[in-house]
Each structure stands twice: as structure tokens, then as C-alpha cells.
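Dropping a structure here in C-alpha cells format, bear with me for questions.
The complex appears here minus one protein chain, its other protein chains still in place.
Take a look at chain A:
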Amino acid sequence: MTTPSQTVGPYLSIGLSWDEGPFVVPADAPGAVWLRGEIRDGNGDLVPDALVETWQADPDGRFHTPGFRGFGRCGTDDEGKWAIRTRKPGPVDGQAPHIAVSVFARGLLDRVITRVYFADEAPANAADTVLESVPEARRHTLLAAPDGDGYRFDIRLQGDDETVFFTF
């Protein structure tokens, strides 16, 4: 009797934006990095009414560490951009460091789920069984590239270079 999903609609920011949402860690936390990206639709147009949520382990690969919320949330702005300040997670369960991501938007009747991996973790990525299950030509859509003060992870909902999405 699971309750069905419905879209967040265009006015999601009323209910789902928090001032502290994008800040998984304070600015002065050791190893704080920005994870930034933009979201585009099947036409390549920016999506200004979406929301990204992140959930991750701490740098030691642990969840629910006191003082580390592990959760981030940021709506896209008028240019379809989002940004979350966090620390890079450690490996979990023998998997490469990664962050679980939900994307919500007007026009998405259910969230879509993906993972952020890190392009500068090549040896760990090469041994990761989830990445291995993704067709090689699409794996790059899951890799955040080092960029300035953090990493860049763009999301393409549909079309060429569509981001790999997962289901449970």
C-alpha cells in the first residue's frame, strides 16, 4: 500500500529550501569542498526548478557521525545551477568514495537517483562494482571532475550524455 510519488511542481522552493541546506559542513571545516553543477533537460535547456539532495559517509567512510550531518540540499537557481559544500567521503563497504544523489524537479513525477564518484579516485573507481555495472561509455556521467575549490558534477536528465540513474 505504498503511497505513490508525485512531482514537486514548480514551487518546490517554498517547502524544500533551507538556508542551511547547501552546507553539509561549515566553511572552515578541514577538507571542505564545493560540489557544483547544473541541470539540463532533453533540449539541453537549463532546469531552474529542480532540487538536488545528497547523502554520504564522512571522510572515514562512516554514516551518522556526530557533528557530520551527511545530508545536503540545494535548489537550482535561475541558471539551473546548484552547489553543496561538503567533505569528500571515504570508501564504504569496499566501494569507491561516492555520494548518493536525488534529483527532484517540475516534470519529474518521481525523483531520479544517481551517484557522484570522483574522477581523481581512478584506482578505487576501477575496482568499484557499481561503476562496473554501468556501460563503460556512460560511466563518465557519474564522475565529478576536480574544478577550482571543489568538484563539478553536471546532470543531464535526458538526451545525449544522459546521466546514469539508478533504481533499487
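By our rule, a residue touches a chain if its C-beta (ideal position, glycine included) is under 8 Å from a C-beta of that chain, and two chains touch if they have at least 3 such contacts; residues count from 1.
One rule holds in what follows: contacts and distances are computed from a predicted model.
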The chain that is not shown, which UniProt protein name from "Protocatechuate 3,4-dioxygenase subunit beta", "FAD-dependent oxidoreductase", "3-isopropylmalate dehydratase small subunit" or "Putative ABC transport system ATP-binding protein" does it carry? "Protocatechuate 3,4-dioxygenase subunit beta"
Touching the absent chain: which residues on chain A qualify? 1-16, 18, 41-43, 45, 47, 49, 53, 55-57, 63-64, 69-71, 92-93, 95, 98, 100, 102, 104-113, 115, 129-130, 133-134, 138, 157-159, 162-168
